[in-house]
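I have a structure I would like to understand better, so I am pasting it below and will then ask my questions one at a time.
Every protein chain but one is kept in place in this view of the complex.
Our next item is chain A:
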């Protein structure tokens, strides 16, 4: 299949444009394409292929849609949830008392919000990722409730959903769906946060081979104090080819098994209503039937669980920002200074534009990813989900801060919700995988994929594949000649609406430059790229931006094509974001080029080394004298 793809690229390079676009040329081109029979399941590699300078149009255009019936149903669901949150949820009290009242929890359970994605046959609502994301827009209005529900269903019981067997599902899911039992996800330990593979909690098989005894301590467990069912990760001894090894396994542990103790709630900066605490396991007997998946397969299950819930942070943050815009604009329109309302001043207007753009991008990314995940087959969208998480968590923090700034001193007081939103937001870049780790994951996974493909190409070259050689040479010539890039977004087979042509061209240019930048980095560093975190960070930032640009272009194109209300606003937001991001990306990529004078990374490392060696600021005081 790859050979055919290369052939088509070569055809386009060798055949002059006017011939290419002639009837004959087009026919030949289409003949090539028609030969691509799908003999394997859809390989959802949109983000990964960006690292090769490729845009897989079919994965992200057109923007995913849900059927009319589903949309109607969704609107029906949204109404009572919105009503509940506006009438029955007192966020200020929850924050102040650091507790979610029992009646509120009862109301959430009755509404059915504890089993949103559990299949109907087990008593849940059986909703798709897209619907889950939509409901999260509303649930996010209270940070503590959002985290409690997410800890329960997005990670706490997800293991049973994704990797559990029929017996486990039948036994545990119904009570979890109704909220009678609450779930928690127990992975982190005091010595193992980001380095999850280093956990020390141990599960040893009993003499009779019927139980595992779990010993260890976990920290930062959301719902830790009230969870009845926990997904616990522990080291187990397994035999691999006759060699005894330690591998992590996943277990469903009931508090009722005995030996489980939880500490008192941590006094946190934000999401204070969420019960976060230590959970200790002292010889807890867990029947072997409660192993999730295979013994030794726990780490993979943990990563799958975390990957599957991440994307919804996009819609949560978008929902929160939209609320902030409403609250803040009321104030900006009525408050007057210098005889004019705040909304007339440029610096205030800039903040509203920032919030609008951020909400727009987050929504677009979240629902694009959710739509991709809802497609039939086994969706591998971990990269895309991670990108949504990084963008949304940081964008959310900035927008909260700017919204508070609009209200000035008032925003700083507890009389207004802004300081609570800010405090609740601060956890987002930290949990569910710190943004630092996720950036490394995004960059390294993509570069590994690119590396594999490029290595294969080199092997092919060595075998004497002429077409491949011509293709690669042609590509380098074109890039160095600065010829215009055409990755198929616009033109005769356009997928991006013509009114967004300029922004689409910017994306194509960025993607092409990115592809060659990645190739150059792999050339330069090879395997040692793993240690170049400052370079990897720039790579991650660029590709996150590329995905964001793709999402908004796809969404806005659809809106124009179907004539959605206010689509002209979407065009404005898309073009503004793409314009801004195009230059940011170019600057990041320029810094990555060899001997780039714009790159400060070496100096940054020197400064950091000195400060850390000194364990303090290293300079003499400016008032100090030497004579």
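As a convention for this text, a residue touches a chain if its C-beta (ideal position, glycine included) is under 8 Å from a C-beta of that chain, and two chains touch if they have at least 3 such contacts; residues count from 1.
The working rule: contacts and distances are computed from a predicted model.
**Student:** Determine which name in "Histidine-containing phosphotransfer protein", "SSX family member 2 interacting protein", "Armadillo repeat-containing protein 8" or "Electron transfer flavoprotein subunit beta" the UniProt entry assigns to the undisplayed chain of the complex.
**Tutor:** The UniProt record for the chain left out of view names it "Electron transfer flavoprotein subunit beta".
**Student:** Looking at A:45, A:113, A:147 or A:399, which makes contact with the chain not pictured?
**Tutor:** If we include the chain that is not displayed, A:113 is the one touching it.
**Student:** Give the residue, chosen from A:76, A:492 or A:528, that touches the chain omitted from the document.
**Tutor:** Counting the whole complex, the residue in contact with the absent chain is A:76.
**Student:** Using the touch definition up top, pick the residue from A:100, A:125 or A:146 that touches the left-out chain.
**Tutor:** A:125
**Student:** If the missing chain were put back, which residues of chain A would it touch?
**Tutor:** Listed in rising order, the touching residues are 72-73, 75-77, 79-81, 83-84, 107, 110-113, 116, 120, 125, 565.
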